[in-house]
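Okay, here's the structure, questions in a sec.
Yeah, one chain of the complex is gone here, protein chain that is, but the others are all in their spots.
For subunit A:
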Amino acid sequence: MALSSHRALTHLRRLTPLRRISTDSTISIETSIPFTGHNIDPPSRNLTTSPSELMTFFHDMALMRRMEIAADSLYKAKLIRGFCHLYDGQEAVAIGMEAAITKKDCIITAYRDHCIYLARGGTLIGAFAELMGRKEGCSKGKGGSMHFYLKEKGFYGGHGIVGAQVPLGIGLSFAQKYEKDGSVSFALYGDGAANQGQLFEALNMAALWDLPAILVCENNHYGMGTAEWRAAKSPSYYKRGDYVPGLKVDGMDAFAVKQACAFAKEHVLKNGPIVSILPYFSYTTVSFSYHGSLCVRLWFMVELPFTKI
């Protein structure tokens, strides 16, 4: 079963558009909803794209979706052991972010890392081998689902402990500021981690030293099994930075994410850190072992992120 999935995915990986697309036409679009800023003027919701970019986005997001669904099947068949946190529903975040930055910029995230790895330049073989604990995996099979890394493309993983990656991301940005190479760090975390003390410690340090760090909260409204309104007094995570400016972005809209990340990158290189929150609805249960008794499947998002493309 694993082999046939592999063959199917190899085919998909080589999928090319069926007809030639003109790459030089420009399309003006508007993001689905305006941005909301905290202590900052948000970017404009107008941006331009091209047919080839649209096609790339669609292709890559569809690939990610198929990969996650295949991982789902492999997990249920017990070919993937341990834990498997899927990113389906969130593809727009990975794609939009990647489109706005370079490989010198760093991304560090929590355990929902399969698609970020792919967006950074990882291969399907590297991903599936890692999930199944094989030595061809990106972490030589030693890390598993939660620990994908890709050093040469600036992907710093892949972290199992909630919130622990955020101070690390701030450290990365300090090194980048030192190197003066115009690169920034994106430290991704979830709404559950937004209540961790180390996040605020990291935020303070980043603000104190004007570090080029962007803290991105991928908000699927559940921290483990608890809904955000039962865990956080203020679920407006983009405001939680207080003195650090914040931006609320529609996480289901890849172009909004791209616009926000480009804006954030430019901002932090001049002014120090920014917090942004990307609320979205996760397509499946957030983790296979967490929601056995809850009807989280009711949260299925009917409007899939890539239908917005």
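The rule we apply is simple: a contact is a pair of C-beta atoms (placed from the backbone, for glycine too) under 8 Å apart; a residue touches a chain by one contact, two chains touch by 3 or more; residues count from 1.
FYI, contacts and distances are computed from a predicted model.
K.L.:
Quick one: the chain not pictured, UniProt calls it what, "3-methyl-2-oxobutanoate dehydrogenase (2-methylpropanoyl-transferring)", "Protein farnesyltransferase subunit beta", "V-type proton ATPase subunit" or "DNA-directed RNA polymerases I and III subunit RPAC2"?
P.N.:
"3-methyl-2-oxobutanoate dehydrogenase (2-methylpropanoyl-transferring)"
K.L.:
For the full complex, which residue in A:Pro42, A:Gly192 or A:Pro245 touches the chain that was left out?
P.N.:
Candidates A:Pro42, A:Gly192 or A:Pro245; residue touching the omitted chain: A:Gly192.
K.L.:
So which bits of subunit A touch the chain we can't see?
P.N.:
81-83, 133, 141-144, 146-147, 160-163, 192-193, 195-198, 223-226, 230-232, 289-290, 293-294
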